[in-house]
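Omission of a single protein chain aside, the complex is shown with its protein chains in their original locations.
Chains: A, B and C, in written order; residue numbering restarts at 1 for each.
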Amino acid sequence: MSILEVRQLTKRFGGLAAVNEVSFNVEAGEILSIIGPNGAGKSTLFKLISSFLRATSGEVIYEGENIVSKAPHIVARKGVVRTFQETTIFKEMTALDNVVIAHHLRSRASLAGFYWASRTAKEDEAQFRESAEEILNYLGIGHVGNEIARNLPHGYLRALGMAIGLAAQPKLLLFDEPFAGMNHEETQQAVKQVYGIRDRGLTVLLVEHDMPAVMKISDRIVVLNFGQKIAEGTPTEIQDNEQVIEAYLGREDEEIGL
Amino acid sequence: MQLEATEIHVNYDHVRAVTGVSLSVGEGETVALIGANGAGKTTMLRAITGLTRPDSGEIRYEGHRLDTMAPNDIVRAGIAMVPEGRRVFPYMSVKDNLLIGAFARTDKNGVNATLEMVLGRFPRLKERYSQAAGTMSGGEQQMLVIGRALMAKPKLLLLDEPSLGIAPKLVQDIARSIVAINRDEKVSVLLVEQNSRMALRISHRAYALATGAVALEGASKELLQDDRVKRLYLGGEL
Amino acid sequence: MTEQVIVNGIYSGVQYALIALGLTLIFALMNVLNFAHGQMYVLGAFVTYYVYGVLGLPFWLALVATALTLGIVGVLFEKFLFRPVLRRSSREESSMLLAAGTALLLESLILIVFGEKHRGVPSVVSGVIKIGDAYLPMGRLLVIVLSAILIGGFILFMQYTKPGRALRALAQDREAAQLQGVDVGTYSMIGFAMGAMLAGMAGAMLVAISGVNSGLGTWISIKAFIMVMIGGAGVVSGAIVGGLILGMIESIGYQMLPGGETYLFIFIGLIIFLAIRPHGLMGKPWG
Partner (left out) sequence: MMKTTTSKLAVLGIALVVVLVILPLIFSGKLYYMGVLTTAMALSIAAAGVWLTFYIGRINIGQGAFALIGGYACAILIMKAEMSFWIAMPLAGVFSAIIGVLIGYPILRLRGVYFAMITLSLTETARLSAQSLSSLTGGAKGIINIPLPGALEIFGFTLIPDFSTIDSHLAFYYLAAVLLIATYAAMYRLVNSRIGWLFRSLQQNEDLASSIGVNIAMLRVIAFAISSFLAGIGGAFFVAVQQSVYPNTFQVQDSVYFMLYCFLGGLGYVFGPIVGTFVLFLSFEGLQGLNEYQPLVYSVLMIALMLWLPNGLLSLGEGRRDKAARSAASAKDANVADSDAKAKG
């Protein structure tokens, strides 16, 4: 069953179509990657789906409901949560507090309840903390929970970003370049974490340019170039697609010599 | 060697962008730096132009240390860079964009001669001479930033992804201009490209980066036939 | 009647445009909101008052002295105050506090040196001309002409000289400008000095018409902020349009409304306007 259907999604900046009538489906429980050369429109598409940009036209249907261009916090409430690249965390909080605050959507107490520390609020807080610790441990960064986030090394920040996303209890988690700037071992680690997240019952959509990682992790891949979808399929299909190869490596038939 | 970078390491805000890259460009050479997005290519160029300070390593240009100089002095030393994403000055005319390229020069006649040369090389810029740069098409803007860099009369030209977001037909035009510039103006070129087929076709030597380190290096002709380049981009074992 | 309103509007508008230009220049180059702009204006007025009114030297010499003084003030402020703070702190608040501090510093210095009294100078030119039904004293005409020359000169400088191009490039894309060999430090200083000069020159014109007192600064800064909000911060055309619009609205308001209500309506209109167009009429980086 499709958890998300992207239909004819378009975003124009001035006259330029950064994303042009892109359509695809995301099936529940799969890991789908959006790839494409630099400037292909990946991150614009990503922001459109997570509602951080208003679409010019088109629809994003999530569980049968059109969520396109709704406020980001409303989309998050429905279960579509995005992560950011590693520098987007609450820098001046501890790692644990980052994740505790990210449980916001699970609050049962009202703001006033939190202010007066009502019983529900206390229960919420305790539960958030417990759950945050569980998530940090699950992602293997429990031991740095009390460090101020800005002091954490890069690989940990990435995991922290995932933890923040998980804490919001999404059904569909959107990853913004989860493997950027990582070395081989870190990437291996992060790939395992993404698998783990899928195993928790989530659907994962990611935008990424680390090809080896994408090929390894994805069930299916959507390829963009110049704002348009040029291919869709399994990693092996994508690797052998001449249009994709051309998009990345350039054309073979050009005759420019020295 | 005209430019020699040794064991460069750069971290941004905890992110390791480049880990121990060494590369060199000889006089009159065109060297390509290829690799997938995020491999560290742009960071290397930023380190050479002084926009980003390397955490360790040494960059020498004609014998002088570059890694302690300010960006504006590096330009004066003869290195011009075409930054990624066609960074024209959008509200300035084509003419002013070109003239600012010669900012570091004091030889007025020489500047006029270079201007003639650039306009001869890119006739489109002449047609759009007093138009605001931000209103031009991507391909035209790319020509403009290359022309702007040439206005500095550099001995070494650094190009960051000139084919990025440019329609395939125009990519060939730009590739041809790079070849011509290298040949006619006696400018060495360090070309950063994702479009590896184009880059390998027009360069003498190439380095392929992957996750911040040199994965392959060699003569461009040989790398063009090398299947490992494709795997570098689309995954699989090297 | 309407002709008089238009003439008055133009008279205020060109002066305002001059004030807003200086503010927007500093903002575009350094992302600093120069709270001391109004005080720089007042300082300029006092320099002119002193050189022309007290020493009795020619008016043009007073203008030159004003430009030089304010230029030096601008250089000192940029080099010793704003640059160190901007380099060290990434918080926007720091530069703002510093700007507020410099405003207070200038205001108190002006108060100490020139006192609280309202100061006037002899007219530079005399006579009145009649345009249609409107009367325009020659002194005001001189201000209009001089302001227009300064604005025109500023635009020509920015458009056609090498330093002007460097300043525009710096404002549009700091990093790309560096790659052309523009020295960010030097040109930020030049820009700051020019912004201060523009404020000072506007003040110098004012003193020739209505005199000056040390308490005017804050109100001038607020007016400059309004103009920049109308036109869009950091945009030359925005500053000019914002200045002219404010001058015209003010003139119409003073004609139709009693006392301070003109500005009350201007402020309310501004809030509604900004709710619709948060970055002003031409809000884009530097044009």
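By our rule, a contact is a pair of C-beta atoms (placed from the backbone, for glycine too) under 8 Å apart; a residue touches a chain by one contact, two chains touch by 3 or more.
Computed from a predicted structure; not experimentally measured.
Contact with the undisplayed chain is limited, among C:4, C:159, C:218 or C:237, to C:218.
Considering the whole complex, the residue from A:5, A:27 or A:125 that touches the absent chain is A:125. Across the entire complex, the residue among C:10, C:228 or C:241 in touch with the chain not shown is C:228.
Among A:89, A:182, A:213 or A:231, only A:89 touches the chain that is left out of the view. Counting the whole complex, the residues of subunit C in touch with the unshown chain are 27, 31, 33, 35, 81, 84-85, 87-94, 96-98, 100-102, 104-105, 107-109, 111-112, 173-175, 218, 222, 225-226, 228-229, 233, 259-261, 263-264, 267-268, 270-272, 274-275, 278-279, 285. Residues touching the missing chain, restricted to subunit A, are 50, 52, 71-73, 76-77, 81-84, 88-94, 97, 100-102, 104-105, 107, 111, 114-115, 117, 121, 125, 148, 150-151, 164-165, 167-168 (touch as defined at the top).
Assume only the chains that are shown with their structure count from here on.
With centres computed as the average of Cα coordinates, no chain lies farther from subunit C than A.
Comparing per-chain C-alpha centres with the mean over every protein C-alpha atom, the closest match is chain B.
Counting contacting C-beta pairs between every two chains, the top pair is A-B. The mean-CA centres of subunit A and subunit C are about 47 angstrom from one another, to the nearest whole unit.
Contacts with at least two other chains are made by no residue of subunit B.
In subunit A, there is no position where the chain touches two or more neighbouring chains simultaneously. By the touch criterion given at the top, residues 159, 162, 165-166, 168-169, 172-173, 175-184, 284-287 of subunit C touch subunit B in their complex. Within the complex, the subunit A residues that touch subunit B are 37-39, 86-87, 152-154, 157, 177, 180-184, 187, 209-216, 226, 235, 238-239, 244-245, 248-252, 254, 256-258. Listed in rising order, the residues of subunit B touching subunit A in the complex are 13-17, 19, 30, 36-38, 85, 161, 163-165, 167-168, 171-172, 175-176, 179, 183, 194-199, 201-202, 204, 211-212, 229-230, 232-236.
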